[in-house]
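A protein chain is absent from this complex, but the other protein chains hold their places.
Residue numbering begins at 1 within each chain, and the chains themselves are lettered A and B in the order written.
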Amino acid sequence: MWRDAVLVGGKDLRVELRSRVTTMQVAPYAVLVLLLFGFAFDQNHTLLTQAAPGLFWVAVLLCTLLAVQRSYAVEATDGARDGLRLSGLDPAGIFLGKAAAVAAQLIALEVLLGAGVVVLFGTDLRDPVLLVLTALTATLGLAAAGTVYGMMAAGLRVRETLLPLLVLPVVAPVLLGATQAWMAALRLSTTDGWKWLALLASFAAIYLTLGVLAFSALVEDA
Amino acid sequence: MTGAGTSDRVTRVLGAATLVAVAATAWIGLVVSPPDQTQGELVRLIYVHPAAATTCYVGFGLCALASLAYLWPRTRSRRWDSLAGASAEIGVVFCVITLVSGSIWGRGSWGVWWTWDARLTLTALLLAVFVGYLGLRRTGGDPDARARRSAVAAVLCVLVVPVDHEATTWWQTLHQGNTLLRSNPLIHGWQLVGMLVSFVAFGLLFAWLLVHRYRLELLEDRFDDEGFAAAIAERRAEGAAPVRQTAGQS
Partner (left out) sequence: MNGYVAGGWGATAAIVVLYAWRMLRRGRVLARSLPKREKTWR
């Protein structure tokens, strides 16, 4: 399982590195979203600083949708999906590999977005341990949930519109937890950030487990 | 009984029982039971809202159970998939009723239609998740692949239900805690009777809707399979028949 995961994940990342869709299209899109938030709240700079964690995670959510769609669009051409299905790779391995590749891209995007938030919104970074741990756990949960639902929608004619409808409500707890934990880390609120980190960790654990268990049923699909 | 659609004796008996139970709920809830000491007349909404919410959970829970039965190789049957779809759709209807009636109660009691409270937010999420599930069901393609995909989605979606149910105990919420499911219920007398009758009424209503919806789902499946062929056969028959007769039919 783990060997297959490394194989699939490495393949996805290599495809991304060579096609440069993430760096040339998704990353500029993410920055654009931040800029749009800036325009929308232009008159009110304190509001922008206050809302920065929420805006950051909304931007990450939008990027997750793109990354997941991209992850399956790669398989759609030239019958690559059939190749993957017939390859004899462990479905759980395929799931973990794809989720890891999505997570790796998201983390790269989050670094960029984080820099954007600091530069554009004037946020002061505090408590880096909580910030980084939150980002890693939340990303894991987003990638796992996105990969499961992405596989469900892959190959359908309506996947572009269906995927957001499926994924956004499911990952809403991640948005909530990650935003709350970051608010706490940045001293924008007095809640206990570590409790929210625990929520994020259980979300990620649940979706990783379910993905490993359910992916074989989904890979069988035509 | 041609032309009767999805009805037969079972649904008629169920329907009659539902009407009686609903009438009893309305009579107890709106006439017999006294206004509450703290809530006044507004309390009459507890004969609608909790029962609707519970029915919604039952609908989604049944959907997940049927989906598990479909995924289990030894019980795999398209019937389970149809039951899951029917049950989820009715669950969505009751989820909407829960949100609407709760919102109206909130406006009267709290003064706002909506508040960002864990229970409310999770119920709205539950609705969104199952609307997504219904969207996934409507994608077409190979029926067995669609059924397997939907079944996995249903099992994932239903995870929101226990979280939503426990929300009032896990978080500090504005929403009331659970009233009935405790050793010493918080309400008594006609209120308790009314609430229990309302649960019976909504349960019967759910069963009646479910039987109809399940049969409709099977009809839709058959229509997908042979409806097109039947329509062509009909057109052929029309073409073969004398013109005078077709004019008379329309």
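Quick notes
FYI, contacts are C-beta pairs under 8 Å (C-beta built on N, C-alpha and C of every residue); 3 or more make two chains touch, one makes a residue touch a chain.
From a predicted model like this one, the values you see are computed outputs, not experimental measurements.
Here the chain not displayed is in touch, across the complete complex, with B.
Between the chain not shown and the residues B:45, B:84, B:129 or B:147, the one that touches is B:45. Against the chain not displayed here, subunit B makes contact via residues 2-8, 26, 30, 40-42, 44-45, 48-49, 52, 93, 96-97, 100-101, 104-105, 107-108, 205, 209, 212-216, 218-220, 222-223, 226-227, 230-231, 233.
Note that in this section only the chains that are shown with their structure count from here on.
Chain geometry summary: the mean Cα position of subunit A and that of subunit B are 33 Å apart. Contact residues of subunit A toward subunit B in the complex are 148-149, 152-153, 155-158, 162, 165-166, 168-170, 172, 206, 210, 214, 217-218, 220-222. Interface residues of subunit B, counted against subunit A in their complex, comprise 71, 125, 128-129, 131-133, 135-136, 139-142, 145, 148-149, 151-153, 155-157, 159.
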